[in-house]
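One protein chain omitted, others in place.
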Amino acid sequence: MKLLYFAWVRTNIGKAEEEVVAPDHVQTVEDLLDWLATLGPQYAAALDRRNVVKVAINHEYVEHDHPVRPDDEIALFPPVTGG
Amino acid sequence: MKLLYFAWVRTNIGKAEEEVVAPDHVQTVEDLLDWLATLGPQYAAALDRRNVVKVAINHEYVEHDHPVRPDDEIALFPPVTGG
Amino acid sequence: MIKVQREDFDIGAELAQLTDGNAKVGGLASFVGLVRDLADQGAVSAMTLEHYPGMTERRLAEIEAEARSRWPLEDVLIIHRYGRLEPGDRIVLVATTSAHRQAALESCAFLIDWLKTKAPFWKLEEGTKGAAWVEAKESDDRAAEKWKR
Partner (left out) sequence: MIKVQREDFDIGAELAQLTDGNAKVGGLASFVGLVRDLADQGAVSAMTLEHYPGMTERRLAEIEAEARSRWPLEDVLIIHRYGRLEPGDRIVLVATTSAHRQAALESCAFLIDWLKTKAPFWKLEEGTKGAAWVEAKESDDRAAEKWKR
């Protein structure tokens, strides 16, 4: 799956995007965040305020219990502050 | 007193303004409207929908029970429709 | 600022004056009213706006002052035209600036709602069946009513 990071999720993780192959047990957004948080301290820091992290799959907002699939484009970011 | 007429009050009465000397018993706006309505059919027609006629004395909106004085500028007009 | 004028106005230039050089402004809200073409309803081919010079400026200044007393505004602009206007012509511009968007948006809506029921303007519509004075709308009264305190 393709992961995109924005704002402080991006600056904490230190990259804007990456391709990952998640383990089989990663079935939902929640699973994905749990797994990402184990990849290193910068990921753990970025995902520390877990409930605040917003998720979009293929440009649509989803909740944390939404399923994820290998060909998804999944974006993680803070609450938006435009306008 | 100086009377000003606008919109259909003006077109009914047939003039935009006039100086009048009202009889002594004309003490309020109501009295003034009663007296004007006796001045001719065009006045009667203009003041037929009496409750609809708005009144401003010296540029301030007033109710029909407001007193009138000889040196007032009194404007009679329909509800406003600008904007 | 209040302007009562026969001439058209340039929306871009007028709004620019409200924001240029004032970096305390976070939001600019504006409303422009235009003459609609209701020819298919046998109505407006043109209209003439009459007003009460002197009283108009006083009532508009009062409406501006009321808006400034209710919201923290950086600036207020009201331009209202009079005379003969044709479909597509601009009639009125109200605009407000504030540090905060809700103050700008709410005060802009307030200004046009109050102006509609308080500023001494009257519209004479020229239709296919002759000229007729526009009747005041109850919906305008209700719109103004909601800002009553």
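A, B and C are the chain letters, set down in written order, and residue numbers restart from 1 in every chain.
We adopt the following convention: a contact is a pair of C-beta atoms (placed from the backbone, for glycine too) under 8 Å apart; a residue touches a chain by one contact, two chains touch by 3 or more.
Quick caveat: nothing in here was measured; it's all calculated off a predicted structure.
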Displayed chains contacting the withheld chain: A, C
Contacting the left-out chain in the complete assembly, out of C:M1, C:L15, C:A61 or C:A136: C:L15
Residue in contact with the excluded chain [from A:P23, A:P41 or A:G83]: A:G83
Contacts of chain A with the absent chain, listed as residue ranges: 4, 6-8, 10-11, 56, 59, 61, 75, 77-83
Touch list for chain C against the chain that is not drawn: 10-13, 15-16, 19-37, 87-88, 99, 101-102, 104-105, 108-109, 112, 139, 143
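By definition in this document, only the chains that are shown with their structure count from here on.
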Averaged-CA centre spacing for the pair chain C and chain B, given as whole angstrom: 26
Between chain A and chain C, centroid-to-centroid distance (C-alpha), Å: 48
Multi-chain contact residues (two or more partners), chain A: none
